[in-house]
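A protein chain is absent from this complex, but the other protein chains hold their places.
Which chain is which? They are A and B, in the order written, and residues in each are numbered from 1.
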Amino acid sequence: MSKLTVVEGSYAVAHAAKVCRPDVIPAYPITPQTHIVEELSQFAANGEIGACEYITVESEFSAISALIGASAAGARTYSATTSQGLALMHEVLFNASGMRLPLVMTVANRAMSAPLSIWNDHQDSIAQRDTGWIQLYAEDPQEAADMTPQVYKICEDSKIMLPAMACFDGFILTHVYEPVVLLEQDLTDEFLPPFAPEHILDPSNPKTFGAFADPSIYSEFRYMQELGMSAALKKIETVADEFNEIYGRYYGGLIDGYYLDDAEIVLVAMGSVIGTIKDVLDELRAEGKKVGLLKIRSFRPFPTDAIRNAVKNAAIIVPLDKSISIGKYEGALCTEIKASLYNTKIDIPVLGYMFGHGGRDIPPERIKKIVSEAEKAIVNGITIESSYADLREELL
Amino acid sequence: MKEIRIHGRGGQGSVTAAELLAVAAFEDGKYSQAFPSFGVERRGAPVVAFTRIDDKPIRIRSQVYEPDYVVVQDATLIDVIDVAGGIKKDGLIIINTETDTEKLKNISAKVMAVDATKIAMDVIGRPIVNTVLLGAFAGATGEIRLESIKKAVGERFSGKIGEKNVAAVDAAYKAMEAHA
Partner (left out) sequence: MSSKLCIGGIVEPGSTVINKTGSWRTFKPIYHHEKCIKCGICELSCPESCIIKTEDGYYEIDYDYCKGCGICSNECPRETIEMVLEEK
């Protein structure tokens, strides 16, 4: 039986990164990610991460650039960031995926400014969805910690070789104290083999990474990245199973379900709100309401087939988003779920809600209200496809 | 599930108190969860932190709206904040104050007062009341064993400071136990 310890979510994740034996950690602190890199700098200073080089860079742009150089040279790398820091990395995120470097980065999800907000939503990582990074979302500190060796194993696979973001909600999960199993070094060594890339930067055998590609060959490189993502679809599932065999914990592969099999109303969500929804569903099921939850664990690659299969018997699908595409007035899950169902025989209404933006709390009552709106929509049809569930009309 | 809300001011250790409650409850064999209300941290500004304690794993991630217990570290907050907001019918508020003043009678919930500042000055020598109030909480509610609180506090603060804090926990526990 693994030993539980009451620690902060950030500590659990920093500890998980440590036992993955990274060679290089370039990191720049930013709220609410700071505790993770502070803990890691302490581990490194104590000599607890072997010969790991901890680089105190002067910005997130430098952090990601150092990650690229180190990874190309064959190092296993780790960093963490959030929000404006992730946005500052934007152009280099494309370089990392285009050069097929399996960087691992924890994203402590936080809203984007302006207006200035340090609190949680998913706008930061969702805004990076087309950069070619794998994106997984954790529902609690234990899953965020456990996700760390999982993403290394996924992205370092020779058929995948893509960078990955392990996302977990800023403050809600980074700053919570609760019982967590800190990942054991021996189990992690058994689970995660050393990083052994086929191509490395080496002065004695020089190579160019991310070379010039003229129009005659450019699309083929993008297509090869897509093939890497396709391979990840399978690998995310098998790695979740392998993790379960060794550590005895499982959170779903690409997706997970809660009361999903016979659900008429299917709520779709990612991240920390999953826990609150599960509690609400226990109550609603006791009242006889056929409500279920589809948890999206992998946002990139997007598990289109798994989602189609999971929702095909629903009466209504309700994506719940902590992001917004301004000008479309819906969140990323809503858009992608609808796109996944088009051109199929599945004809189920999709009723999108956005909530919890900029750290607004999501009480159980909000979930119940959404479910009752969905019940009405089953009978009366959908009038508004997507809206804020927690808009304060009195301020407008 | 028992839910606790802690009111204080930035720098008074409200978040630490919530965390130590979670550690102590876990020591008692329970599941627990502690988190701040995620304000922008400034010394002196009103701060709220929460703890949940349950026999099964805690999944809910929303803030606490209907607490079983409220701990108020600084009686001046009563003028600024509705410390009884949302408290359950049989809920209890523990307030750090020198005396049972008229002000406390206006609070629409069961209130217990403890002069945590005096205990802190007597035992620790500094007006740091967060650990004192944890002792008071254990004494007044019986939700957490005194030994577990003392263990959590002793492990968090090392050396002499740790010993003094543990002694302050003891003193506050006894004061409240006599009350309750």
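By definition in this document, contacts are C-beta pairs under 8 Å (C-beta built on N, C-alpha and C of every residue); 3 or more make two chains touch, one makes a residue touch a chain.
Since the model is a prediction, treat every value here as computed from it, not as a measurement.
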item	value
Touched by the hidden chain, restricted to displayed chains	A
Selected residue (touches chain absent from view) among A:His199, A:Lys234 or A:Arg308	A:His199
Which of A:Ala45, A:Ala213 or A:Ile384 contacts the chain that the document leaves out	A:Ala213
Residue of A:Ile30, A:Cys52, A:Leu86 or A:Met99 in touch with the missing chain, whole complex considered	A:Met99
Chain A residues touching the omitted chain (full complex)	98-101, 161, 199, 206-213, 217, 220-221, 224, 228
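Everything below uses one rule, namely that only the chains that are shown with their structure count from here on.
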item	value
For chain A paired with chain B, centre-to-centre distance based on mean C-alpha positions, whole Å	35
Chain A partner contacts - residues on chain B that touch it in the complex	18-19, 22-23, 26, 31-36, 38, 40, 58-63, 65
Touching residues (chain side chain A, partner chain B) in the complex	4, 6, 8, 32, 118-119, 140, 169, 171-173, 175-179, 272-276, 278-279, 359, 361-364
